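Every protein chain of the complex appears in place save one, which is left out.
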Amino acid sequence: MKKTTFIEAITQAMAEEMERDEHVFLIGQDIGLYGGVFKATKGLLDKFGPRRVIDAPISEVYIAGGSVGAAMVGLRPVAEIQFADFITPSMDQIIQQMAKMRYRTGAQWTSPMTIRVCCGGDVGGGLYHSQINEQWFFSQPGLIVLLPSTPYDAKGLLKSAIRGDDPVIFFEHKRLYRWIKEDLPEEDFTVPIGRAAIRTEGKDVTIVSYGLMAHRSREAVDQLEKDGISCELIDMRTILPWDRETIFESVKKTSRVVLVQESSKTGGVMAEVGAAIAEELFDYLDAPVTRVCGLDVPAIPFAPPMEHYFLPNAEKIGRVVKKVMAY
Amino acid sequence: MKKTTFIEAITQAMAEEMERDEHVFLIGQDIGLYGGVFKATKGLLDKFGPRRVIDAPISEVYIAGGSVGAAMVGLRPVAEIQFADFITPSMDQIIQQMAKMRYRTGAQWTSPMTIRVCCGGDVGGGLYHSQINEQWFFSQPGLIVLLPSTPYDAKGLLKSAIRGDDPVIFFEHKRLYRWIKEDLPEEDFTVPIGRAAIRTEGKDVTIVSYGLMAHRSREAVDQLEKDGISCELIDMRTILPWDRETIFESVKKTSRVVLVQESSKTGGVMAEVGAAIAEELFDYLDAPVTRVCGLDVPAIPFAPPMEHYFLPNAEKIGRVVKKVMAY
Amino acid sequence: MPAKTKSKTAVSKPTLKNIGLSEETLMGLYTNLLKTRTLDERFRKLFRQGRFAGTYFSAVGQEATTVGPTYGTREEDIIAPSHREIGAAVTKGIPLVHIVAQVYARINSPDKGKTHPCHYGWRAKGVISPSSTLAGQTIVGTGCAMGFWIQKKDNVVLAFFGEGATSRGGWHEALNFAGIHKLPIVYICQNNLWAESVPATMQAGIKHFADRAKAYGFPGVTIDGNDIVLVHQTAAEAIARARAGEGPTLIECKTYRWYGHSEIDPADYRTQDEIDEWRRKDPLDRADRLLQDLGILTTEKREAIVVEVNQEIDAAIDACEKEKYAEPEEAYIDVYSEQFPVRRDEY
Partner (left out) sequence: MPAKTKSKTAVSKPTLKNIGLSEETLMGLYTNLLKTRTLDERFRKLFRQGRFAGTYFSAVGQEATTVGPTYGTREEDIIAPSHREIGAAVTKGIPLVHIVAQVYARINSPDKGKTHPCHYGWRAKGVISPSSTLAGQTIVGTGCAMGFWIQKKDNVVLAFFGEGATSRGGWHEALNFAGIHKLPIVYICQNNLWAESVPATMQAGIKHFADRAKAYGFPGVTIDGNDIVLVHQTAAEAIARARAGEGPTLIECKTYRWYGHSEIDPADYRTQDEIDEWRRKDPLDRADRLLQDLGILTTEKREAIVVEVNQEIDAAIDACEKEKYAEPEEAYIDVYSEQFPVRRDEY
C-alpha cells in the first residue's frame, strides 16, 4: 500500500467531503485550473466543476467574507488562503464576521466554514512565505484553530472541520506537505477537534508542541531517550480550544514541561499554555515552565543561515529539556 | 489651574508636535471638519490646514498603508483609526509593511509613524465599539505598542511616539477620555517608551495592569488596603516592548502576582507576562501567577448586564487577590 | 456619466397605467414608508428620553431607498443591510416587536441584546444581522449571492450601504467578484451626501458613485432616491435581471438624512439651506401627494393607516419596555455550537 503524503491526505479529505455533501465547495487562488500552488486541489475542478471549485481573483478579503455569506445560506465553504502571510487582509472578515456570526445574531445565522491556510517556515520562503500567525486566531473565541502534523490528523481533522457547525482556521504546514507520509485507513474516519495526541509516553518531562515543531520535538525526544531522559510528547493538533485536560494530566505526572513553538515567542500560543499551567498546576511543577520558540524578530528571514537560526530545532529543544531536567 | 482631561492631553500632544515639526501630519476619518468623533483633533484643521489634517475616506487599509508611504519619504504621520474594532482591515498594512519596513529593507527605509486607536469597553459600545485587540500587535516584533492610563502618560508617550523612529500603535481607552483629569506641566515633557509605572508601592502582592484596568486595579488596591493587604500596583503603559525589569523586581519582592487585563483571557498580553514570570521567577513565587481578564467570548456584548459581567472590576480583582494571598 | 432613469412620476397627469404599478403596490410602498418614518421618529424620541442605551441611527429622509427596493422581494431573497436600513427591516417583514427589542437590547431581541441598536436581523425573513464594519454586509451579502449561484437557486440579494462604504477595499473585492460571475445581487448605494462628517466630494474623486460599477463590468445607475416609485421600479428591474442570471446592478440613490449621523451628532457640518432643501424633497410627502393625485389615498384612508401603524408600534414598544435584559450569563451563550462548551472563569 502506497503511503499517503500530508498533502494527499488534504486532497482526499476535500474530495471525499465534496462527494458526500453537495454543499461543500472550494474557493481560492489558483485552485482550479492549476490545482493549487502546492497541488492540494489537483483534479477537483474536473471532478466537481467550476461552481464547486472556484478560482478566485486576488481578493483575500472576499475569499474569507464571501465564504461567510455562502455559509450563511447553507453551503459549506472550504476557502484557501495561499500563504498565511496573505491572510492579513482577511482578518477583518475572519474576526468581525466569521468568528462573531453565531454570537452576534443569537445563533440565527452561523458560519460553518473552513479556511485552509498554507503556513510555516523551514522551506526557504523568507519574510513573506513563512508566516503562520496562528496566535491572532487563537485569541479570538468563536473560532476553531487547527494545525495538524500528520497525514492522518490532517485528513481526519479537515473532515471534522468541514462537517462541523463552527468556523475553522485550518493551518497546513507546507514543510510537511511532501515530507510526512503514512498509511491511512481505507474507510472514512474523522479526528475529533479539541483533543491533543500523546505521541510518546514518558515520565520525566512533558514536551508540548504542534505542526512542524511536533516533528522537531520528536527528533529531540529520540535523542534525549538515548541520553536517558524519558519525554512525554504531546502534539496539540487543535490550537483552539486547546486540550487542557491532556496537557495538564501529563504535567501532573512529569512535573516538568517544555513548550515548543515555531512562531515568535512573545504573545504566542505557548505563552497561554505556559501561563495556564503556571496558574493551575503550581504545586505540581518541579521546574519552571520553559518555552523554545522562534525568535522575537519581525518574521523569518530569507537567507538560509538566518532562517535556520530563527527556527527551533532538535538541538535547541534538547538543550532546553536538559536544562529543565537539571533544575 | 484647570485640570487636563485624557483627551485634552492627546490633543495637546498632537498640536505641540505639529507646531514643533512641520513633518508631523494627521490623517483619519472625521478628524478635520468634525474635529474627531471624540474631539481629539478639535481645532487642528483650522490651525494647520487640510494638508496636515486630512479627512480620510472610509479606507482603513489606506489610512495605515498610506501613512507608511508618507513616513518613508520623511514625514511623521499620526493616523487615527476611529475604533479598534475597525483596525482589522489595516492589519495587512500594519503587519506586513509598517512593522517590517526597517527589517526587510536593511534599515534603508523606515516607518516612523503612529497609529492612534480609540479602544476599550465600559462605555456601552457593544461588540463593535468596545474592542482593543492589542494582543495582535503585541505579538509582532518591530512594533511599539502603547496603552496609557493617565493624561500625563498619554501626552508624554504620544510625544515620544511621534518623535521616535519606530512604528507605534497608540491605544487610547475611550472610557478614560473625559473621566480622568490631572494637572499637567506647562513645559514640554515626554514619557519614555518601554518603562512601566509603579502606581502604589506595596509588599504583599504585585498587581500588573494597563489602561482602564489600571484604574479598576487601583480601586481594588484601595479597598484591599483597608483589608490589610499591601499591593504594589504596576501600570505597564508600554505593552511592547514591555518592562520586564520593573515587573520582575516587584514580583521578586512580593512573591505574588495578579495580572489584570480587559481583553479576553486566552492569548492575551497577560498570558505572556504570566508565562515569562513563571519561566524566570519560578523560585520567587509563593502563589501561582493569576490572571483576571475579560471573558473568553467573541467580543463585549452590548446589553449592560452582559457588558458588566464581561469586564474585570474592583470586586473581581479584590476577590482574586485575596485568593492569591490565601494561597 | 451614468444613465439616469427618467422618473415616471414626473409626467404631468400621473395615472396608474402610465406609472405601471398596481394600486396595491403603491399602497404597500406608501404604508411601509409611513410605518418606517413613524417608527424611526419614535425611536429618536425614545432615545432622547433615555428609554434605551447606546445610540440610534435615524434614516428619516432616506426611507424610499430601502423601502422601494425591498418591497416585493421574495421571502427567500436576502437583505444585507448596514446601519440605516430600518426601512428594509420593516418592509421585509421583521415583526416590529423584534425590531424594537433589538433597539432596546432586550432578551426577546433576535440577538438577545448582544449587538448595538439598529443592527436589525431576522433569519426567517432573510435579513442578515449586520456588523458595524462598513460594507461588511456587502461582502457577506455577495457571498450569499455566490451561494445561490453555486446552487443555481433564483434567489436574489439586496445589499445596502452608504456612499462612504464604497471607499472600502472589501467593497471593491465583493463587487469585482460579483462582476466576474454575474452573481444575483443588486447593490444599493444610499448616497446621502455625507459619511458622518465627511462630504461625498471627499469620499471619491467622482460625482456619481454609480460610476464605480464601470470597474466591474455591470450597469450602474444614478437615480433620485426620494422618488419611491422610481426607486422601486429601478430596483425591480435590476432584481429581475439578477434573478435571470444577467448579473448585478449598482443603483446609486441620491438622498439625504435629515438628522445627525446618530442621535448624538449635532451635524453642524451641514448648512441649514442644505437641510431645508432636502426637507422639501421629503420622500413620504412626495408619495403622499402622488397617491392623492392618483386618487388612491384620501385623508380618511391615511388617518386609518396612521392609527393602525401607531397602534402596532405602541404595542411593540409596550411589549419591549416590559421585557428584561438577558441574564449576564447569556454572555457565555452562542460562542460555539453545542459541540464545544465554553470554559467559564470564575472571579
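When the chains are written out, they are named A, B and C in that same order, and each has its own residue count from 1.
Basically, a contact is a pair of C-beta atoms (placed from the backbone, for glycine too) under 8 Å apart; a residue touches a chain by one contact, two chains touch by 3 or more.
Quick caveat, the model's predicted, so the values are computed rather than measured.
Across the entire complex, the residue among C:Glu173, C:Asp265 or C:Glu330 in touch with the chain not shown is C:Glu173.
Of the listed residues A:Asp165, A:Asp222, A:Glu249 or A:Asp296, the one in contact with the hidden chain in the full complex is A:Asp296. Set against the missing chain, the residues A:His23, A:Arg104 or A:His129 yield one that touches it, A:His129.
When the missing chain is restored to the complex, the residue among B:Gln97, B:Thr150 or B:Thr290 that touches it is B:Gln97.
Not every partner is drawn; the one left out touches chain B at residues 25, 51-52, 54, 56-57, 59, 61-62, 65-75, 89, 92-93, 96-97, 100, 102-110, 141-142, 144, 164-166, 193-194, 241, 244. Where chain C meets the omitted chain, the residues involved are 167-173, 176, 179-180, 182, 202-207, 211-212, 214-218, 247. Against the chain not shown here, chain A presents residues 29-30, 33-34, 37, 55-61, 85-86, 88-89, 124-129, 265, 292-293, 295-298, 301-306, 308-310, 312, 316-317, 319-320.
Please note the rule applied: only the chains that are shown with their structure count from here on.
Separation between the centroids of chain A and chain C, computed from CA atoms only, is 41 Å.
Averaged Cα coordinates give chain A a centre that lies 30 Å from the centre of chain B. Mean C-alpha position of chain B lies 37 Å from that of chain C.
Across the assembly, chain B contributes 61, 85, 88-89, 127-128, 296-298 as residues in contact with two or more other chains.
Within chain C, contacts with two or more other chains are made by residues 112, 114-115, 131, 133, 169-170, 335, 342-343.
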